[in-house]
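There's a structure below that I have some questions on.
Left out: one protein chain. Kept in place: all the others.
Per-chain residue numbering starts at 1, and chain names A and B are given in the order in which the chains are listed.
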Amino acid sequence: MHAKEFKIRWGMVIDVDKCTGCGACMVACQVENNIAPVTPEVDAWAGVAYDASNKLRTLNWLTVYEINNKKAFPEYEVAYMPRPCMQCASPACVPVCPVVATDKNEEGGIVSQIYPRCIGCRYCMAACPYHARYFNWFDPTWPAGMAKALSPSTSTRPRGVVEKCNFCHTRFQQAKDKARQEGGDPNSLADGAYNTACAEVCPSGAILFGDLNNPAHKVHALAHSKHSFRLLERLGLGPQVYYYSKREWVHRLGDNYLPNEKKA
Amino acid sequence: MGLDRRAFIKFIVGGAAGTLFTPIPWKLADDSSIWSQNWSWIPRLKSGAVTADATYSKLCSAGCAVKVKKVGGLAFGVKGNADNALSQGGVCPLCANGAQMLRSPARVAGPLKKDGSAFKAISWDEAEALLADKLKGLKGQSGKVAAISGDGSGTANEVLSGFLAGLGSSAYYYMPSDQTTMAKAWNGIMGGSGQIGYDLEGADLVLCIGADIMDAFGPTVRNQKAIAAKRPIEGDKTVTLLYAGPVRTRTAAVADTWVPVSPDGGAAFALGLANLLIKSGKGASLGGFGEFAELAAKFGPDAVEKAAGVKTEALMTVAKALLMAKNPVVVVGSGSGQGGGVALAAAGVALNALLGSLTVLPEFPKAVSHAPDRSGLLAKDVVAWLADVDAGKAPTPEVLFVYEANPAYALPQAAAMAKTLDKAGLLVSFSTYMDETAALADLILPAPHPFERLDDAQSPYGLGKATYLLATAVAAPEKDCKSTPDFILGLAGKLGVDLGFGAFEDVLKAKVQAIGADWDALAAGGAFVSDRKGSAQADLGASALAKAAAAPKAQGTLLAALDHLNIGTGALATPPHALLTVRDTELYGKDLFVQMCAATAKSLGVSEGAKVKLTAGGSEITARVALNEGVMTGVVAAPLGLGRTAWDPFTKGKGDNVSKILAVSAEPGTGYSVWAGSAVSVAKM
Partner (left out) sequence: MEEKKGTKCCGGFLAFVLGFLLSVVAGWVLFPGMLYSELDQPIPFSHKIHVEDQGLTCDSCHFFREDGSYQGLPTNEQCSGCHSEVVGQTQAEAKYVQEYVQKNKEVPWLNYQYQPDNVLFSHKAHEPFECTECHPDVAKADKAPKYYENKLSGYSKQTMKMWQCERCHAENGVSNACHVCHK
């Protein structure tokens, strides 16, 4: 599929060697995007509690994966990989959507998801090789009183629709408004003027966010570093999320190389 | 023309056809489609100005400087405070839940009194009268009024301990932590003053022995920031991070080198390093150096290998790295943030002294003048005291206050400790949440959530410089709570105990003035950082250390309890949104998972997923096995913080409480209660 060209390409560079897997980003993401904690009572009728102690039916726009080099003690090594939506250049999820509820058409290259339009067929979930899309098995229910003040950034979604990370897109809009208010150019935001909740909260500074096309943004150069790679790069979807690691095994695992396969 | 049946039908058909030329069908179809998206049962967003107010969030043990985000005046989220020197814009996985925990289902709505097996709501005035009445008769009787605090940094401790002192009691204890162990070593055994600090900002090499600085030790956000600042994503790394411990923890995951050290071998490893440093000509100006050098000489590479499981080569490499570094800093602690030996703490001080990087922070002046000194209180041993109470060697408290702590859940051998706590005449919990201790208490006097109250923090343990922070009330109260120090000040007034202040705000103002900081700057979210250094005069305490280090090695499988901040702390169960961050290899459904490497599993005769029973310290827990090659052979790693019996549906009954099987023993030489690296028996179920 021909990839659309964008003047701005929001992207991330995630330093895998810095991430301690603390989980602060996952919490910040849920708060920013009004992801309700799946309550144990919700699915009581099925006899199984599908709450977050069983990740089968949870919504994690951002998941921190733990990966390892598959070696025995003491050569064993681990790395943590926060996985947002990759906002692919040629997303696999977009062409399969029968109702155009998801699209990659806005300047910035963020793959959109419109909840009221989604019919919940989940073709996109099947198509996404990164498991970045999640299905609302339940209506969002917060413990009594907790929803008194939700984040104004993201609308709440009902049961039966698919959702995913959108790089805290409302913050993009807010950054543009702020730029306009201050007399700046909304189409040329300074590095850091628009930042995602996960990158903002990260205590290790492992998540960097910015415009991959803008040389003034840190991520621009970092994405081209020889230590940067993208997940399943050989699939050719062109993710806008880069991972950075100086560890060879992390690179190899990032693209599922066979044990004896030579890395391109 | 009469209206017959046919005409009527035609009239209707005409009407129907006419409708098509009106907006009725189209408008109705359109509006129904809009109506179908109304989802009235789903929460709506609130609109209004989005603002952010800075405060200090004490949800995690050390606290994070945060900004509480509000929409239309209601708190909904948290972001970092980039201007604060301590957290520099980062937030830990617990404090990130701050706004949600304001409305946690586990919050206590107001003062409660135990009535049979249930609780009855009472008023604050009734609570005060009840306590005043009870305490009146206990004034002047030693040991009859006691308190356990879980807040290692707040001035509220001065109010509480000063109040106890005014009642004639000195039974004020802190919950065990790396901070209390270090206080026992530095302020107790070694006779030092002030607080041990770690200058990570100035270090070019950081060696962590046991201390999981990225996850459980001290102010983790500051630790993460300090290390990250010296390891830019591109460009030269200016700090080397080494981790020595039995488990490839989160610190080890990002460390340059992981040196596996058995759970009870930290002190031997540290002394082995000290020996090599002394041999290469390093010395320390602390008292008793000769004696210490003699002791260290006993920890040659062979002895270290035997006691800590560290190969000579690995030991030499670490020693060499320490010698080569310009500003090496050694951080010691227990992997679980508690129960580590005083020997390890003292050896850590000695190592830093040998390396010329011993950092001592001065204590800030007290606000409540007749409150006992903080360092002295920190050095006390709450576990030993409760054991004495249980054995009848110490008086059973008639009134036991529990502040910012959850001893019934979080102390080692938790089940036995909870029984002892229950013996107290009147157990008073100041918990914000219905935790295990509150559930056990006779009286719950809920403290406000950290965002609803005035509080402070003086040099959270682990920092490299004396630092003072202020927390202000930035969110409207959600429940009928009362600031604990304010309540105590009121109570003190009734009982004729003069603490010199009528309100906690005045205490803090006096404190801020005494340390020479600016209230407004602190209230705006700033940190007061002092460059003053404390006195590094002390004795190396080699004689006590010798006895402790000579203790026989524990036999069998050893338990390495792990403290992961995202799972919660003893005093705070996993917040609803943080449950998602708990891994399937730690908790799955209702099953706790313990980690071990394949070799250990083989020798224990268990396989991945097998159900096992872990027994130690007279208690047992059940768990499943998760294979993890990041755990040393002969060691079982288990996460603390699960298996709650109170709290909310998100945490209650999930997994098992590993604290139950932390077997306490008295450390030879120091007599201090230790449980890190205790033996555990694992049986297949």
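Observations on the model:
In this section, a residue touches a chain if its C-beta (ideal position, glycine included) is under 8 Å from a C-beta of that chain, and two chains touch if they have at least 3 such contacts.
Just so it is clear, the structure is predicted and the values come from calculations on it, not from any experiment.
The chain not shown here is in contact, across the full complex, with A, B. Here one chain is not drawn; of B:V50, B:A129, B:A165 or B:A679, the residue touching it is B:V50. When the missing chain is restored to the complex, the residue among B:I24, B:A109 or B:M685 that touches it is B:I24.
For the options A:I8, A:A132, A:A179 or A:L253, the residue in contact with the chain missing from this view is A:A179.
Of the listed positions A:N68, A:T170 or A:S225, the one in contact with the omitted chain in the full complex is A:T170. Even with one chain removed from view, chain B keeps its contact list with that chain: residues 1, 3-4, 6-8, 10-19, 21-24, 27-28, 31-32, 34-35, 37-38, 44-45, 48-50, 72. The set of chain A residues touching the chain not shown comprises 103, 105-107, 110, 112, 114-116, 153-156, 166, 169-170, 173-174, 176-182, 186.
Basically, only the chains that are shown with their structure count from here on.
For the pair chain A and chain B, the distance between mean C-alpha positions equals 30 Å. The residues of chain A lying in touch with chain B in their complex are 13, 15, 17-24, 26-28, 30-32, 34-35, 37, 39-41, 49, 51-55, 58, 60, 64, 66, 68, 71-74, 76-80, 116, 139-140, 142-152, 155-158, 197, 200-206, 208, 221-222, 225, 244. Put simply, chain B touches chain A in their complex at residues 37, 39, 41-48, 50, 70-72, 74-80, 87, 89-93, 96-97, 99-100, 103-105, 214-215, 220-221, 224-225, 227-228, 231, 233-234, 248, 250-251, 253-254, 258, 260, 478, 565-566, 575-585, 587-590, 597-599, 629-633, 648-650, 654.
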